[in-house]
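Yeah, one chain of the complex is gone here, protein chain that is, but the others are all in their spots.
This part shows chain A:
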Amino acid sequence: MVVSDSLSSDRGTILRVRGPLEFKCHLVSTDARHMLKVISRTFETLKSQVKSESCVLTVCDSPVIIWPNKDVYITPQEITPNAPCDDILKWIQSDEQDPAGLRSAKKKSKKSSAASVINLRLMMEATKTGPLSAPILSRTVQKSHFLSTTFPVDCVVRTTVNETIKDAFERLLKALTHQLCEMEKVTLQHTKGTTLLVPEPLHFLLPEPKGLVTVVYPAGVPDSQLEAQRKELHQQFELPDDWPYFRRANTYHFPNEPYKDGYLRNPHLVLTHPTLDNGKVYLVQGTYSYHHYMQDHTDDNGWGCAYRSLQTICSWFQQQGYVERAVPSHKETQQALVDVGDKKASFVGSRQWIGSIEVQAVLNQLLGVTSKIMFVSQGSELASKGRELANHFLTEGTPIMIGGGVLAHTILGVAWSETSGQIRYLILDPHYTGAEDLQVVTDKV
C-alpha cells in the first residue's frame, strides 16, 4: 500500500493560517458545571473575535494583509478580492531552500512538483474607528480561580485552481470557526477539576481524494489513550484498521518546514533514478531519518555503522506510527542486547561492533518487530536477490540493513530489471561524518 507523502500541484495552493489565540477567564468556582459554562462562553468570545472585522490575516514574508470579514479587504490594494489566490504567491519573497532541498538564492517561488503553501498569520487589529469610550477598570475581589492559556490555531484549506481570494478566504474563515468548535469540544471533554488540556490541531494526509484532514487532539495525551478517537476517525474516513494514519507521528510535514529534531528526512528523494532496460524502481515507503557517524555528540567513527543503520530503521517505525519509542542511543541498543542475554554486562559503553543478528535481536527487544535475515556468502550473490528485495520494498517498505565483514550499510531501494536481472542499489551510508546538509550528503552519493 503506497501512501503518497507529498501533495501534487494539480489542485490549487494550500492556505495555512496559524496563530496563538489567548484564552483567559475568571472562574468564581471550580464547580464543573460552572467551569463548562464559563469556558463555553469564553469560546463564544473567541469565535466572535475571529468573525469580527478586527480579525486580520497577514501573509508571511510579504506585505499582503487581508481582512476576511470586511468584504475581504486587502492591502496592498493592487490585489483585488476577485483575483485568483495564486496571485498572492507573486508577492511572497522567499530565499529558503526550495522543495527539492537545494539552496537557492533569493528568487520568486518557482513551479515545483509539490503544491505551494501560503502561510498566514492570525492577528487582531487593535485599532478601531473612534471616538470610543475611555477605559473602565473593573475589580472583583473574591477567592477564585483564573484560567489563562493560549491555543495554537492551525487551520488549512486547499484551494481549487483559479479560486478567487474572496471565496478561498471565506472558506478559510469557516474552517477557522469550525476549528474553534472542535477545540471547544476537546477542551470541555478533557477539563477535569483544575487541569486543562490545550487542544492542539494536527494535520494528516489521507490518500486522495480525501487529502489533508485536520484533527484536534488534547496536547500531552499519548497516542495510546486516543485509540477510541482514532478508531472513530478511521471509520469516518473509511480507512483500513491495520495501517496508522492518525497517530501523532503521521502528522503531515509541510514542504519547507524544518524538522524540530534536526535530522534529515528521506535525503534519497532528491536523487535521480538510474535507468535500466525494462527496470523498475522499488523504494522504501514512508519516511525515515538519516542516522550516521558522529551524530548526537557520539564519536562512533569506525565502529558504529551497524548501530546507525539500526537507528535509521527504528526511525522508520517511529515515523510511520508503529511505535512511539524514540530512536535508541548506542547505549540503549547495547543494553537491549545485554537484556536478552546476547552480550555480557560489560558490553554496555564499549565500542564493540554489532552485526545483523544483533540488529534483529534489538529490533525484536525494543520495538517488538520481527525481521528476516537473508544470507549472502559473497557480494556477487546480491544480484540474484533482486526479486526478493523488490518484493520487500513493495510489501513491507522498510529500509534494509546490510552487514558483512566489517561494514554495514542501509539499503533504501533497488532499481531492478526483471528481464535482464540488472540491479542497482540505493544505499544510505552510515559512515558519513559531516553535518546535516542535504547538498553535501547527496553530492557524496
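Basically, contacts are C-beta pairs under 8 Å (C-beta built on N, C-alpha and C of every residue); 3 or more make two chains touch, one makes a residue touch a chain; residues count from 1.
In this text, contacts and distances are computed from a predicted model.
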item	value
Chain excluded from display, named as in UniProt, from "AP-3 complex subunit delta", "Ribonuclease P protein subunit p20", "Protein odr-4 homolog" or "Vacuolar protein sorting-associated protein 35"	"Protein odr-4 homolog"
Contact partner of the left-out chain, one of A:P135, A:P209, A:P222 or A:G341	A:P135
Listed residues A:E22, A:E396, A:E418 or A:D437, member touching the removed chain	A:E22
Residue of A:S48, A:Q93, A:T150 or A:S329 touching the missing chain in the full complex	A:T150
In chain A, positions touching the absent partner	19-22, 24-31, 34, 37-38, 56, 58, 63, 65, 75-77, 121-150, 194-196
